[in-house]
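Heads up, the thing below is written out as structure tokens.
Only a single protein chain was left out; the remaining protein chains are all shown in position.
Note that the chains take the letters A and B in the order they are written out, and that residue 1 is the start of every chain.
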Amino acid sequence: MNITRRHLLILLPAAAVAWESVLAGTPEEAPNYKKTDHWWGMLIDIPKCIGCGNCVRACQAENDVPDGFFRTWVERYHVEDWNLANPEVISPDGGKEGFPSVAEDSNGKYFFVPKLCNHCADSPCTQVCPVGATFISPDGVVLVDQTYCMGCAYCVQACPYGCRYIHPQKRVADKCTLCYHRITKGLTTACCEACPTGARQLADLKNPKDPIHAFLKTHTVQVLKPQMATGAKVFYNALDGSVR
Amino acid sequence: MPGVEGFMYPNEVSLYWSVLIVLYPYITGLVAGAFILASLVRVFRVEAVGPTYRLALLTALAFLIVAPMPLQLHLGHPERSFEMYLTPHRTSAMAMFGFVYLWYLMAVLTVEIWLDYRGDIVMMSQTTRGWRRLLYRVLTLGSANVSERALHIDERVGWFITLIGVPSAILLHGYVGFIFGSIKANPWWSSPLMPVVFIFSAMVSGIAAVLLLYMAMMRLRREPIDMRCVDTIAQYMLYIFIIDFSLEMLDLIHRIYEADESFRSLDFMVHTKLWSSQVVLQICIGTLVPIVLVGLVQVTRLSSAVRKRIYAISGSLTLIGVLAMRWNVVIGGQLFSKSFLGYTTYKMGLATREGLLVSIALIILPLFILAALVKLLPPWPQKRQEAAAASAPAH
Partner (left out) sequence: MSIFRDAGHLFRLAGVYLAGTLLFLVVRAVVVPHSFGQYGHYRGAAIAEIAAKPLHFAGHQTCEACHSDVARTKASGMHAHVNCEACHGPLAKHAADPSIDPGKPDVATLCVRCHAASAARPKDFPQVDADQHADGVPCNTCHQPHSPAIGPASAASGGAK
């Protein structure tokens, strides 16, 4: 049984990725991946998020995120009636283990907001890097060259969304890579893979066949803090005005 | 979460810029301020402050040497900091620091000091012995030409360097303000007034530092303090302080009146976490008291002994006030959440790499460097006269 499964694996297209090199981490990209053919972003469907924390745990498992820091996290908003200016927000341990149950509030509403790097097209973080250690890749992903970063934390200060941190052991800037090591191999991100409800969808904005284009036609979407004019590429469906 | 009130984005709980980043604009500001004071003599021909000219230059140099140290200590990988020179990112205000700093250190301050001291250096390379003789000989760059004409050229070139130096000093510190003022993500920092406020507070602190150093050194040397000199310095400090305070109040009033999305959050912070360091220390003790004290000297007739005391007290309070201002900008800008829904707490280490002891050492270090510089390149007029007597064709 094991042998046939293994043979099957070798024959299948997904296996064309060549598991050995994928797992060994050889510095080669997937054979057919062309950086200029993609422009990556994400769609987050707030009404679908159940606050299970799967994405946070998946991200930490996939990317060795240090304790107490988050490449992605989930916030729970509680907004009373029309009081958009004063939401009550919690994110215990980044929502990693979910959220405490709440009873119905006749006067307000609850909802979850998953957060991650917005992979801004006009990113304020890459703008301020003094040495060119963080950058927007040709396929629109904001990355950190951790062998070049000197750990000044200017980028951390410049991010309006709190998506960056200094890795306590590596002493360099760390952040969401949009699972660059996965999406360049035809896989989705760890958070999207682990999301049970499809609340998170990786989106290739350059690919006309990507389902995001049909979705955007029929839904009201917004980015976080649009007044910051960062060209954020993480789009939120049905984002409440209280979210910041 | 300990130390957190309300909601912080999870990555915001710990501060990324420590007390060392408070010291960096503070020390850089002292440099810029001391240089501006020196330029008063040279460019603006304020002869009354002449006795502090050389001391101001050496003070600027001593602090400028220390200025990058807090930055280096704070970096996660200091060994990579040279990348700022190798591959500077043009859109980064911080990358420009490397060049502005180098320009200011190498092209302005060092050259001006060298030109001004060249006559003394040549003389000392002949009168001293041992390693000092060697050092002075190296500093002459192998040219012992101190002819009247050569010194006249030095005088003209030095004047020109000072002329370039004034905008350079303003650039050096204005850019430090821009590092903070240009961060649109942070409403506490993001303000076009930030560089201007930084420049004026820098001038105030630098002038106060030289004033204190001059009075202290005269006391140590048991020499009389030139009262016309310190009166004039204090006057300049007062005027610039009034401009600085007006700008800071303008910024505050503007924020209160506009009351944008961040206002309630920042207002709460000023009334709680920053109350003692901002309102009490920076505004009341560190600004209003020295302004009133030095202002009092202008409108009353006080004995020189009282004036000296007033200058010593207001100078010290000014230095504390400007340090508090840097603290409130740097630390205050990280205490509130960019979601405007919560606050965190800064816990300063004691003996850590970015802790209190290192900070104190970094503030004291420039004084030791200054002491060494004063030994090597004595700024006192008596020595200069002796030098003039020793080497025939001096100024």
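Rule of thumb we're sticking to: a residue touches a chain if its C-beta (ideal position, glycine included) is under 8 Å from a C-beta of that chain, and two chains touch if they have at least 3 such contacts.
All values reported here derive from a predicted model rather than from experimental measurement.
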Note: the excluded chain touches shown chains A, B
Touch with the omitted chain, as defined above, among A:M150, A:V172 or A:C195
A:C195
Touch with the missing chain holds, among B:S147, B:S246, B:S276 or B:S304, for B:S147
Can you say which of A:N32, A:N86 or A:T147 touches the chain missing from this structure?
A:T147
Residues of subunit A in contact with the chain not shown
2, 5-6, 8-9, 12, 14-15, 19-20, 22-29, 35, 47-54, 58, 61-63, 76, 78, 98-105, 110-112, 132-138, 143, 145, 147-148, 177, 180-182, 184-185, 187-188, 190, 193-198
It is residues of subunit B that touch the chain not shown, namely 82, 85-87, 89-90, 106, 111, 114, 118, 140-143, 145, 147, 149-150, 153, 157
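Just so it is clear, only the chains that are shown with their structure count from here on.
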Take the average of all CA coordinates in subunit A, do the same for subunit B, and state the distance between these two points in whole angstrom.
43
Quick check on the complex: what are the subunit A residues that touch subunit B?
68-70, 73, 75, 87-91, 93-94, 115, 124, 127-133, 148-154, 156-166, 170-172, 228, 244
Enumerate the contact residues on subunit B facing subunit A in the complex.
7-14, 16-17, 71, 74-78, 80-81, 83-84, 86-89, 91-95, 97-98, 179, 182-186, 333-334, 337-341
